[in-house]
Structures are given as C-alpha cells and as structure tokens.
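All protein chains of the complex are present and in place, except for one that has been dropped.
The chains carry the letters A and B, assigned in the order they are written, with residues numbered from 1 in each.
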Amino acid sequence: MADAGGNIQNIIKDITREGDVVIVKLTGEIDMHSSTELRGCLLEITQERPRLLVINMEEVLFLDSSGLAVFVETMQQSRTQGRQLKLVGLHPRVRSIFEISRLMDIFQIYDTQEEALA
Amino acid sequence: MGKSRSGTDEPFETSGYLHVLALLGGTAMGISRRVLATLGSISLLLSETFGGILCGVFVPGVRLGREALLTQMVRVGIKAIPIVIMIQLAIGMILPLQMFPKLDEFGQAEQIATINGIAAFRELGPLMTAVILSGFAGASIAAELGTMVVAEEIEALEALALNPVRFLVVPRLLATIVMMVLLTVIADVVMVLGGFLTSLRLGIDADVFYLLSREAVDLMGFGTGLIKAGVFGLLVGLIACYLGLAVKPWQGSDGVGKATTHTVVYSIVAIIGADAIFTVIFYSYGLFK
Partner (left out) sequence: MPDYTNTSEPVIQVRSVIKSFGDQRVLDGIDLDVMPGEIMVVMGGSGCGKSTLLRHMIGSIVPDSGSVKLFGREITTLSEQEMNEIRKKFGILFQSGALINSLTVGENVALPLREHTHLDEKTIEIMIKIKLELVSLRIHADKMPAQLSGGMKKRAGLARAIALDPQILFYDEPSAGLDPVTSAQIDQLIIDLTRKLHVTSVVVTHEMDSAFSIADRMCMLDKGKVLKIGMRQEFETLRDTPAENLTSDQDKLIRQFLRGDADGPLSRRKADSDYEEDLLRV
C-alpha cells in the first residue's frame, strides 16, 4: 500500500454537474498515492460550493485510511459551508474501514445514486 | 547502523583452563581484536552519518530534521555556556598568576598577556571546551541513546524503516560539532578576559595587556583552534553516539551507565590524542611562529 512508485492511475472516473449538484465518480484503489490526487480534486470542487456533493464509490474496491482522511476533510469543508456531502455504494471492504474507524455516523451513506439524489 | 542485520552478537569466547601465557596472549588478542572491531564500527558509523548528512543536503524529500538539530544544539551547547564561562574565567585568572613570579624575575611581567592569549586560543579554549562537552553533551547523548536501545525505541525506528543514524546520530553529531566551535569562541574570549582581570590586579597596564594580547592572537592561532574544536566535537559526538547505540537491550540500566562513563573517558583520551597529533602537524608545517 505504501510502496513507492506504482502506476498512478486516474481514480477520478468522471465529474458531472447538474445544477448545484456535483457527482464525482471514483474508480480503482484509493491508497496513500492516489489520495493526494483525490484530495486536490475534492477540495477544488468544494470551492465551487455545490449544494450537494455526491461521491459515487461503486467502483472503489479498496480504500485506506489516507483516503478516509480525505473524505473527512471534504466533510469538514462542506459542513462549514453548510453544504451536503453524500457517499454512495460502498463495497463491504470499504464499508468496514468506515465502520472500524467509527465514521458511519459522520457521513451520509447511500446504497444507490438515486437514493442520494432523492 | 544496521548492526544487528549484518553483525553477530556473539560474546568473546573465554575458556577457563588455558595456562597463563595463552591466557595473556588471548587477552591481548581479544583486546586488539576488540579495538580493531570498535574502530571499524566507529568508522562505519562515521561514513553512514556523512552519507546521511549528504543525503539530507542533496536529495530532495529527505528531511534532516531542522527542529531536531536545533533541539540538540540547545541541549548540547546552550546549557553548557555558564560552565564554560566559569571554568575559562578561572583558568584565565590562574594561569597568569602562576606565570607571573618567573616572568617578573626577567622583568617581563606583561608577557603574561602573550602567554595567556596563546594558551587560550591555540590550546586551552578548544581543549577545555571539549573536556566540558565530553561530560556535558557526550555523557547525555550516550545515556539517551543507550536508554532508547533498552526501551526498544531503536528497534522500533528500524522496524518503521527509519534509519537511526540519520534520525538520531546526524542531528546529535552536527549539533556537537557546531556547538563545540561556538563554545570555543566564547571560551577563548573569556579566558583572555580572566587573564585581564588578573593582570589588572598584578598592576599591569590595561593598554599593554590589550596590545600584547592582540599581538599574541593571530588569525592562524584562532583558526587552528577552531579546526581543533570542530574535530574534538566530531570525536565526542561520534564516541557518544557509538557507545550509546552499542548498548544491548538486555544490559539495561547497567549498560547505559557503562556507556556514559566510557564515553567521558574515551572522549577525553581521544581529544588529548587528537590534540597531540594536531600540534605536531601544525608545528611541522610551520603554521605557528
């Protein structure tokens, strides 16, 4: 996880904007390398101050604690702005890292994107 | 040092029933083997430290730990300032007093300024500072590193893929060298000041004292003194770090105590030895007139 080098793949699959809602679709593994990139992207988006930021994680198979920290920081941002952040489609393995870190109650987590947008 | 990975920790074999001669021979060989092994490991530590310093200077992303260096400089040096001042002031006052009767016989009483100045800048400034720091910095570094070994901290650093040499030895060694040089400057000046106080008491004219002192202290004397101080700092820091890290976890507080004592003793021996070598070199190259 922390090994140097490694192929830096793009973990941000696409970003769609529907009015004041931004949906970020992620893919692959979020580890100590890719989380820096993720952080840059998410902080940029929160600067736009969207009413609702939905992070779709259906294709994220692995998340480490640095990725977790990035989500927490994004959450701090949207909270201070009075905006909303929703996470969608956590894989069981990803969900368990949220659980063990006792972060399930801090985030709004939905099974599908439709539910999050409803 | 990666010592445990490469080296074996086997103790020296001792057999009880060898006859005296063989025993003595064995001991002598054991000691010389030990000395050689120690010198080998010390030079290894030195090269690794310089590697660490170079790495910290030239490789981007590798941090030297500026805060660590600062903390160590305060610990090693700043706290030793009062003692250095006290001791150098005393020596500066004592030495001219001892010289005075003989010089006065020759009607050269004011020459105590010359003697004091040369002694301070060329010899006693660096030397006394080094002796003080070997007790002050050397002992505390050895004790600290030894305690870290016993508390598994060194092993933990290694297990965290952090090199103890880069992480602990580099800032301590650099701090010792830098502070040794700075303290030597203070020691030099304070000793001259001590001599000045005595000479006033002995009725030597302040202007004469000043002039003679200025004449006695040339840049060469000052510079070579500082070079010596730097090398003394290197020796004290190196010996302290080496002996501290050489404590074995199972030796406990006993090992830490021994490392501390040995650091002071070996440091002083090394300092005097280096001083002798320096003096020979400086004089044979005619650096001093």
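Throughout what follows, a contact is a pair of C-beta atoms (placed from the backbone, for glycine too) under 8 Å apart; a residue touches a chain by one contact, two chains touch by 3 or more.
Note that the coordinates shown come from a computational prediction; the quantities given were computed from them, not determined experimentally.
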item: Contact residue for the chain not shown (choose from A:L26, A:V54, A:V70 or A:I109); value: A:V70
item: From B:A22, B:V74, B:L162 or B:L200, residue that would touch the chain that is not displayed; value: B:L162
item: Residue among A:E18, A:E44 or A:E99 that touches the chain left out of view; value: A:E99
item: Residues in chain A touching the chain absent from view; value: 1-4, 31-32, 35-36, 39, 64-66, 68-70, 72-73, 93, 96-97, 99-103
item: Those residues of chain B which, in the complete complex, touch the missing chain; value: 2, 4-6, 9-11, 13, 61, 63, 71, 148, 151-153, 155-163
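Simple rule for what comes next: only the chains that are shown with their structure count from here on.
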item: Distance between chain centroids, defined by C-alpha means - chain A, chain B (Å); value: 56
